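Here the complex is missing a single protein chain, while all its other protein chains stay put.
Order as written gives the chain letters A, B and C; numbering starts at 1 within each chain.
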Amino acid sequence: MSMLIFEQSQQDRCAAAQQPRDVNVTLDIPAHLLRDDQPFLPQVSELQAVRHYTRLSRRNFSIDTQFYPLGSCTMKYNPRGVHRLAFLDGFLQHHPLSLDVHSQGFMSCAYELQEILKTVTGMKGVSLTPMAGAQGEFAGVAMIRAYHQARGDVARTEILVPDAAHGTNPASAVQCGYKVREIPTDADGNVDIDALRAALGPQTAGIMLTNPSTLGVFEEKIQDIAKMVHQAGGLLYYDGANLNAILGKVRPGDMGFDVMHINLHKTFATPHGGGGPGGGPVAVSERLVPFLPTPMVAKVGDAYRWLTEKDCPQTIGRLSTFMGNAGIVLRAYMYARLLGKDGMHRVAEFATLNANYLLARLKAAGFTPAYPKRRASHEFIITLKQEAKELHISALDVAKRLLDYDFHAPTMYFPLLVPECLLIEPTETESKEAVDAFADALIQVLQEAKTDPAILKNAPHNLPVRRLDEVKAARELDLVYKPVVE
Amino acid sequence: MSMLIFEQSQQDRCAAAQQPRDVNVTLDIPAHLLRDDQPFLPQVSELQAVRHYTRLSRRNFSIDTQFYPLGSCTMKYNPRGVHRLAFLDGFLQHHPLSLDVHSQGFMSCAYELQEILKTVTGMKGVSLTPMAGAQGEFAGVAMIRAYHQARGDVARTEILVPDAAHGTNPASAVQCGYKVREIPTDADGNVDIDALRAALGPQTAGIMLTNPSTLGVFEEKIQDIAKMVHQAGGLLYYDGANLNAILGKVRPGDMGFDVMHINLHKTFATPHGGGGPGGGPVAVSERLVPFLPTPMVAKVGDAYRWLTEKDCPQTIGRLSTFMGNAGIVLRAYMYARLLGKDGMHRVAEFATLNANYLLARLKAAGFTPAYPKRRASHEFIITLKQEAKELHISALDVAKRLLDYDFHAPTMYFPLLVPECLLIEPTETESKEAVDAFADALIQVLQEAKTDPAILKNAPHNLPVRRLDEVKAARELDLVYKPVVE
Amino acid sequence: MPFIPHTKHDVQTMLATIGVDKIDDLFDEIPASLRGASLASIPDGLTEMELTRLMRERAKQDSDLLCFIGAGAYEHHIPAAVWDVTSRGEYLTAYTPYQAEASQGTLQLLYEYQTMMSSLMALDVSNASLYDGASALAEAVLMAARSNKNSKNYRILMPRTVHPHYRDVVRAIVGQQGIEIIEVPFDPRTGTTAVASLQKYANDITALVIPQPNFFGVIEDVDALTNWAHEQKAIAIAVVNPMAMALLKAPGQWGKNGADIACGEGQPLGVPLASGGPYYGFLCCKKEFVRQLPGRIVGRTVDADGKQGFVLTLQAREQHIRRAKATSNICTNQGLLVTASTIYMSLMGPQGLRRTALACYQNAHALRDVLTAIPGVEVVFASPMLHEIVLRLPQSVDTVLSELAKFNIQGGYALNHVYPELGNCVLVCATETKTSADFAKYAEKLQQVLSKSKGVHAAFEKKTLVDCEKGV
Partner (left out) sequence: MPFIPHTKHDVQTMLATIGVDKIDDLFDEIPASLRGASLASIPDGLTEMELTRLMRERAKQDSDLLCFIGAGAYEHHIPAAVWDVTSRGEYLTAYTPYQAEASQGTLQLLYEYQTMMSSLMALDVSNASLYDGASALAEAVLMAARSNKNSKNYRILMPRTVHPHYRDVVRAIVGQQGIEIIEVPFDPRTGTTAVASLQKYANDITALVIPQPNFFGVIEDVDALTNWAHEQKAIAIAVVNPMAMALLKAPGQWGKNGADIACGEGQPLGVPLASGGPYYGFLCCKKEFVRQLPGRIVGRTVDADGKQGFVLTLQAREQHIRRAKATSNICTNQGLLVTASTIYMSLMGPQGLRRTALACYQNAHALRDVLTAIPGVEVVFASPMLHEIVLRLPQSVDTVLSELAKFNIQGGYALNHVYPELGNCVLVCATETKTSADFAKYAEKLQQVLSKSKGVHAAFEKKTLVDCEKGV
């Protein structure tokens, strides 16, 4: 049963305990500004609403119920304690425009997170306000732009982006008014250094990279790249989506990056929430500090205060109504405190251990790694190019069939340059048994592909719905429910 | 997957954030009193535990996910707000032995609930401590005994119980040292008055009744019965399990009852929790007030204080370590406040409306009510005696098949006197649509019984397990997991 | 209409189907004279928003206390995951798992619980919960009385070191069935039950109750007591703090043959203080007693396809089948608390539970040290203890506790009311949740309270020991 909530609605029904009392008031608002129809919201009882949304939830996969080897997404355990503590009254009922004197509790957490992020990134300044990775990218590139402009260096119109980059990178660069130039990848998954050299020039504002890259391998020549880009007058942006691979082991600041974001919902384990909210704090080297987005938290003596546009005249400005996803900042802070200094580097170590172990098992079973000579970072790529050719199955089919085995599918078809790819990231919080069970399932699916490919083609079979028609969805747009008039 | 938690356990694994720090302490406890083996508890990560118990939960039916027409159990909506508010720090972290000055918040709620229960029952005194209906029955019968003893009336050794009574009634009477004598039911579901008259005598301590009875009909001669029992020197106990049928409409005190319990987890909508906790406050008429179990809450001026054995020298004593299921008392109080005076009688009205409507629909579809001449109260009985004979299916088969339709089964085989019975109670919180859908399903199952009885016999088909072997469970007792030694 | 979904139109349709005009007609079998209860004194209904405001005020009245009371209910760290998962609708709003196929979640969990609890007690089997610790002890006593065919007279030896409320409850419950409870005094120096002191009752004893740690926080010589009981052909009933059993020898390991029955309060395992409940009672026993065990029991079995599954079993012991002949009248139990405890034990594991007990031990000793550094504050019993200790104060314990209350410190449980012989004594507890800052705060305020009222209370004598030896 997946009846829509509207189909359970009846005129004049309501969740009565939730309705404010009827007030008898004469409005001094002109009648023509008042609404005279009733918005089409459900009219259901409290039990109906609770039951409907409880039941709907059970039609989802989630970390709390399934293994989620989703490359680039770092789907790891989201500590329940952290979620609960963020619901403490003092945090939850705290108005964002409270005076500083009424905000010291929250500000102390934000301030300390700023400091922790500086340490783990090797950077000099941090602003927590960006509300997701993509907004962090926007902020970062905007700072690159502000930096060049502040120096009168106005001819830099291009941002370089490897072809393996996540879609947000070019999109963010464009949103900052830049042109995007793609740099190819070499056979071992590294940036093609010659192509990079050729692309660099006085028009280069900077380059956006993640390291390890979205190909699951560490960019070995990163220091050379940094030197080349800097010599050309450009700056280096680090896409922090893969920070989990190196947390506490290697620091982007030490690699030569000037600016980066951190996906709190990945490395710092704040829950993904079915697509958000996340957090995308930015960290910068010395020279970009003046441009950080506001507000930030400063500590003066024992007290904390907000830094605003007034304190930071060169800031790229404000990116959110208040200070970004404050509750996510709080959760990331708590997670950092739970890990502590020892816990940080274990994240990268065990994420890498799990990935390399899973890779070893899959290799042994006959799967083809995209970069067979390379170590896996915290993730790695399997290409099903050959299986696709021989067995006429696709990465999509394998992914859908995995769902039947009660495993979330890996990331498919990203990065775009690897054909029929699965990007697999087990994360450090999954046990060896879980990783083994996933490997067994994938091996089993490969076996099925050989003996009974139809079972893949028609997968999933065990889920609330069979394979969905996305083409129909896009062609015959049905984006809002319209009641059938009787 | 329903792997046991122990099967996911590994020596030396743990949920590290939950472990207290290792303390280095020399114990001055004699070595022979220390444990030298490790208890067999799971050794799992936090994610493993959360995932395991989250997944397990999904193998349950519940009010939040299904309609539950479970007669005698009053499975209605348990307001989420009430549950959440009971988790406020001031309630949750409050020690039961706190001084009165630190307990005024809780005590004010308990006191007001006592008053509300007096009003809705028409009784003179209330004690909240019994922890479920059965303990309330125990307390009630113990008070009857104490009453007779206090009057030197020591020859009363028998408690009368109708044959339709719930099993707790005779069991509680026995636990109070009484002999139980059963009274038969007449053809219309009433107590057989002649049999009752014959059974009454100087040995009669009292009678336990519920009204409406567990047969789903109102005992029409209740006033006569009260008079007869009282004349014989006995007292009347009201089993409050069916209070939902008359809440705010009729009061047990007015019917002539001397003592009763109230199942807070039924009428007052505290969640059943997969089998508890509940609450079974007792309410009594004037003459039993001195015997109420302690502690109770008294109000002195603006302050609240505990009444203990010292204040109540004739009390039957203490039934729980502290004051019973305090958190359930709190929830029931909140529910009562949400309903308020207007909400109370609507409970009975709409519970009765739903039951009679469902009965009407089922009658029209050819089902046989156990008492066709009677109105349903908040519940009613269907007997499948005829279907059993003709189609060779049982009430059990119908119940199991209903599970396939995503409805919890009604209560089966209770009361014992009606063959192949289903005791059906929709409650007031279910919508007409839900009641209709259930009726449709039951009608459909009856149809299946005619066309394809095997589908019933082998039901359920759509649940995590097929029909379970209870005989094997009782014969080859497997009550604790023993690891397979490799 | 809170929680009632019926629209006017629904009501009309439904009444028409039934064939009556109005809802009140459905009550027409009820004598008119009985109808129309007056609810005038009940307040008007509140919205959830209004209720929230009210309850926040109420809760606040009892908030922000620094608690050193134990005495049967203990403040422990509870991982957030415990109640987050326990509060899922599927656990919270499910009924008793009579329909096994639709209740595999709860049933498997209970089977896991039984396994954990049996192992913690080192006994063969466990039931799926009773109401609370005190009523579990009452049930254990009844169980012993039913089981012990050697004893004719239903005589139960009950040390005074057992929680006084437990003793009250046992009296209230088993007293109705002609069982005699004989209270055994404690050794005033050690605060324990000496085997020697039992000897005079050594005649037709049905059962001996053995607490560990006992109400005073003191560790009893459970081996000797268990052996003594068995020598008398009495049943040995352990009543223990389950948390402590990760560190102390468990009932099944006591003496030569182990205690026969173990029971107690499950609250320390993941259940919040919550004004005293809901908690749950646990009850374990050797397998030969299983058919006398009251309460629900889950067994593992198979389904029609041979797949593993779980059901309630041995139901023939229970009231809904056996009625007047049932082992107990219990029906609704404390399932949800067991759910929480099972998740709690899974998160703590054997190491976490043991470390918790050790942290309690360490903190209780640290608290003892800082409090007894105050002149006039003394340790009463010279015995090993776990997380609670009896201290004698130089002034009226009730007054001191009231004064401490003004600083929002809950200084402990005054013993004078139930143990008159322990006049100025207080039972003080420190669990793993407390810090040295907390101890310092307590000590500071206690010192302040004591010095303030020194003059007033100089008249008080230390007559405790004398009373105690009289065995009041």
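Just so it is clear, a contact is a pair of C-beta atoms (placed from the backbone, for glycine too) under 8 Å apart; a residue touches a chain by one contact, two chains touch by 3 or more.
The structure displayed is predicted, hence computed values, not measured ones.
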item	value
Where the missing chain makes contact, among the chains that are shown	A, B, C
Selected residue (touches chain absent from view) among B:50, B:107, B:329 or B:382	B:50
Selected from A:174, A:198 or A:454 as touching the chain missing from the view	A:174
Touch list for chain C against the chain that is not drawn	47-49, 52-53, 77, 79-80, 84, 87-88, 432-433, 435
Sites on chain B contacted by the missing partner chain, in the whole complex	10-13, 16-21, 44-48, 50, 54, 79-81, 83-85
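Criterion: only the chains that are shown with their structure count from here on.
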item	value
For chain A paired with chain C, centre-to-centre distance based on mean C-alpha positions, whole Å	46
CA centroid of chain B to CA centroid of chain C, Å	21
Contacts with 2+ other chains: residues of chain B	13, 17, 46, 50, 54, 58, 63-66, 77, 79, 81, 338, 429-431
Residues of chain C whose C-beta touches two or more other chains	1-6, 10, 47-48, 51, 79, 81, 85, 89
